[in-house]
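Left out: one protein chain. Kept in place: all the others.
Per-chain residue numbering starts at 1, and chain names A and B are given in the order in which the chains are listed.
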Amino acid sequence: MTPLERAEARFGWKLVAPTIVILGLLILYPLMYNVYLSFFDVQLNGSKIFVGLENYIKLLSNTDYYSAIATTSLYLFGTVVGTTLLGLAMALLLRDPFMGRGLVNAAIMLPYVAPVISVVFGWQFLFDPISGVVNYLFVDLLGLWSERSNLIGDPDSALWVVVLFDIWKHAPIAYLLILSKLVSISRDQYEAAAIDGYGPIGRFFHVTLPELYFVLATVVLLRLIWNLNRFEDVYLLAPNVETLPIFTYYQAFTGVIDQGLAAATSVIQLGVLSIFIWFYIKKIMKW
Amino acid sequence: MAAIELKNIVKSFGDTAVVKGIDLNIEDGEFVVLVGPSGCGKSTTLRMIAGLEQATSGDIVIGDRVVNDIEPQHRNIAMVFQNYALYPHKSVKENIIFALRRQKVDNQDIERRLTEVSEMLQLEALLDRKPADLSGGQRQRVAMGRAIIREADLFLFDEPLSNLDSKLRSHMRTEIGKIHNKFGRTSVYVTHDQVEAMTLADKVVVLHDGYIAQAGTPMEVYLNPANVFVAQFIGSPSMNIIEGRLFNDYLQVGNYRLPRQQLSNVALQTTINEQGLPVKVGIRPDFFNDSRLFPETDNTFNFNQLQIDLIEPMGFDKEILFNLAGGSVKARLDLRSEFKRGERVDLIVDLSRVLLFDNETDLRL
Partner (left out) sequence: MLGKKTIKGRIGFALAIVLLVSFSLLPFAQILSTSLKHQYDWGNPSLIPQSINLDAYKELLGVTEPEQVEIPAAIQKILNNPKLSEDKKQAIAAKYTANDNLFPFGKYMLNSVIFSVGAASFSLVFSVMGAYSISRLRFKGQVVIQRSVLFVYMVGGVLLMVPLYQMAMNVGLASSLWGSAFCLFLIYIVQTLPVGMYMLGNYFRGIPFALEEAAMMDGCSRKEAIIKVVLPLSLPMLATVFIYCFIIGWNEYLFASVFLKQYPEFHTLPLALQELFVSKNAIWDRIMAASMLTLAPIVICFLFASRFMKGGKTDGGVKG
C-alpha cells in the first residue's frame, strides 16, 4: 500500500468508528449478551442465577409458546400475501401517469408514515362494537352478520384485524418497490408481445410477471423479516393477539416476570431471522 | 508549468495489471496525447499523474518533485473530465472560479480572469445558469473553462470530447488546439480517437495492453509505425496488412514481385535463404494511386489487373476493395478515378511507402 492509500484507509476507519462503536455496543453486544442471559434466571432488578438450559426446556414445554408460533405464522402468512398482492395491484393501477396521480400517491403513502399510536385509535373506533362503522356496515346496512360483535376483543378475529391493519400500513412499501421495477420494463417488450398476438392478460403473464419475479421475491422476504419482529402495530391495536414479540414482551415486563425466558425466546427468534437476512443478503442485496 | 517524467510505472488492481511498465518524458509546454483502444491503460496512466490513482510501483516526477506521495490537491494540476464533473449545485460562474476562490485569489483578479476565459469560450451568457440547464457542448466548455482559468503546472484531459456529437467534437478539437497554441501549457490528453491524437499532439503516445507501443510526432507514428498495432491503429482507413515473402532480390506479394532494393523504408539488409522469409507487408490505402492519373517512375510499382470486388463512394473519396495475396485489400482514390465493380484496374504504389513487419513479433523490419 502506498502512503496515500494508507491515509485513505485511516480516514475511512476514523469516519466509521463512531458507528462501529455505537452499533457494536448497543446491537451486536446485546445480541450476544442475550444468548448469555438465556441461560440464567434473570430478575427485573438485574440479579441472575445460572440455570443452564432450563429456560429453553421451560419454553419448549410451554403450550403458549406454540400457540404464539402458530399465531405468528398466520400473521406472517396473511400479511405477506396481502401486502404483496395489494402492493402489486396498486403498482399496476398507478403505473401510467394520470391527472392527480401525485395526490393519490401521497394519500396511499400516508398510512405508512403515520404514527402507529395515532392510527390504531382510528382503527379501534372503526371496529368498535357500539359506535364502529364496520359493525354498522355488516350488521345494519348489509345484514351479513346477525349481531354486532367486538372483533378486536376476541383474539381469533382480532388476529385478522391486525393482519388487515398491517396490509393497510405496509402495502405502500411493497407498492413503491414493485412500481420502481414496473416502470423500468421497456415499452418495446409490450409492443413486441402485442405484435406476437398477446392481449393485455397474456402480456401481464408473459412480460410483466417474469420481470417482476425478482422484486416480488424481495418484497416477500422483506415483509417476513420486518413482520417477524413487528411489535407496536400488533400490541397497540390488539394486545390480545399474542405473536412472538408480544409473547416475549409479556414474559419480560408484565405479570410474572421471567426475563431469562424472554431472552431464550429472542435467541430462537434471532436464529430464524438470521436465516431470512442471510437469504436476503446472499440472494438479493448487492450492497 | 513543468516537465513530467514517468519512470517504469506499473499499476495493478488486485491481480490484474493494467499498466505494465511505462517510461515517458513530457517536456515543458508539450502537448502529449495518450491514445489507444479501451483497456490499454491510458486513462489509468492519466489518473496516476493526477494522483487519483496510486502507482503500484515506479516514480512520477512533475517539475522537480517526485509526486508519488503528494495528494492530488497539492500537485497543482487542472483536469477536464470525460463526463465534465461539473458541480450540479453551483452556477457556471461558481464552477469556474471554485479553485481560485479556494486559493484566495483576490476578487479583482478572479473577475479579470473569469472575463477572459468566458470570452474565449463564449460563456458570458451562461454564467448564472446551473449545469443542468446547459447543453452537452456548453457543459464541455464550462469544464474547459474551469481548467484553463487556473495557472496550473499541468493540464490533463480525460477523453473530453467523447460525449459530443461529431460536428461539435471537431469544433471543440479546433478550440482546444487554439487554446494550447495561445498558452503553450504542458498538457496530457487521453483519447481513443486517433484523429484527435493526430491533430492536437506534439507527441503521440500509442498505448497497447499496458505498454507504450510507440511514442513520437504524429507524422512519425503515421509514416513509420514501430509495429503492426500502431500501423493499424493510426490512420483511417487503417493500413492493409498483406501476406508476403521476402527473397534476396524481391518481395513476393501474391503474383507480384516488388524489387527489394527500392523498398527504401525497410531496414532489413541481411541475406535470406532460398525459401524466403514470410513477412507482413503494410501499405496504407491512401498510398495506392490510379495508374491513369499518376506517372510510373523508378520508385513505383504497378499492381496491374487488380479485380475490384467492391466500391464504397464517400463523396470526394472512394474506397475500393480487391483481393491481393489471399486477403481483402483496400485502396482510397478520389473522384477522378471512375470504375465499376468487377472491372480490372492498375494501381501504382510508391515503393518507399511499403513497410515490412516481422511475421512473428509484428515489429518493423
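FYI, a residue touches a chain if its C-beta (ideal position, glycine included) is under 8 Å from a C-beta of that chain, and two chains touch if they have at least 3 such contacts.
Keep in mind it's a predicted model, so treat the numbers as computed, not measured.
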Where the missing chain makes contact, among the chains that are shown: A, B
Touch with the omitted chain, as defined above, among B:21, B:39, B:58 or B:72: B:72
Sole contact to the chain not displayed, among A:70, A:209 or A:281: A:281
Absent-chain contact - pick from B:93, B:113, B:146 or B:260: B:146
Contact footprint on subunit B, counting only the chain that is left out: 50-52, 71-73, 77-79, 81-89, 98-99, 102-103, 130-134, 136, 139, 146, 150, 156, 163
Residues from subunit A at the interface with the omitted partner, ascending: 5, 8-16, 18-20, 22-23, 26-31, 33-34, 37, 42, 44-46, 90, 93, 95-96, 98, 104, 106-111, 113-119, 121-123, 125-126, 130-131, 133, 136-137, 168, 190-191, 194, 200, 203, 225-226, 228-232, 235-236, 245, 248-249, 252-253, 259, 262-263, 266, 269-270, 273, 277, 280-281, 285, 287
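Keep in mind that, in the parts below, only the chains that are shown with their structure count from here on.
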Cα-centroid distance, subunit A relative to subunit B, in whole angstrom: 59
Interfacial residue positions of subunit A with respect to subunit B in the complex: 2-5, 7
Residues on subunit B engaged by subunit A in the complex (per definition of touch): 51, 54-55, 68-69, 71
